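In what follows, a structure is listed as structure tokens, so that the remarks can point back to it.
One protein chain is absent from this view; the other protein chains keep their places.
Here is subunit A:
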Amino acid sequence: MRLFPPLAFIKRSRAVPQEPVPYKYSVPLKLKQGVSNKGGKISEVCCIHEMSVMFSCLKDNEFQQQLCHKEVESFQKCYTSFLTDKNQRSEREMKGLLTPGEKRMTSKQLNVLLKKYPNLE
């Protein structure tokens, strides 16, 4: 097919980009005012050292528990303290209360903190 004769003489070329190239933002380049609520589960493994100490004592005494009174007590004490600690922490987390000086925070606590002291706009 022939084009309209006068237009056939115009040279068509690639569009040359202008300097500087403008950047297209897919998302705004600033931090959000919160974090997502996923993950952040703390490992519940505890008292491994106490357990191994207790096991070694039990093995030495042929599993006579009354001979390892001290080790058993320290193991149970460790576990109860772990449980109370965990309960207190989860209670505070549920309420979103902040513990001053705490390094590991849940997402909920972080969001509370970020709401109090938001990022710069």
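Methods note: a residue touches a chain if its C-beta (ideal position, glycine included) is under 8 Å from a C-beta of that chain, and two chains touch if they have at least 3 such contacts; residues count from 1.
In the analysis below, contacts and distances are computed from a predicted model.
UniProt lists the omitted chain of the complex under the protein name "Small ribosomal subunit protein uS7 domain-containing protein" (options: "ATP-dependent DNA helicase 2 subunit KU80", "Origin recognition complex subunit 3", "dolichyl-diphosphooligosaccharide--protein glycotransferase" or "Small ribosomal subunit protein uS7 domain-containing protein").
Listed here are the subunit A residues that touch the chain not shown: 43-48, 51-52, 54-55, 58-59, 63-66, 72, 75-76, 79-80, 83.
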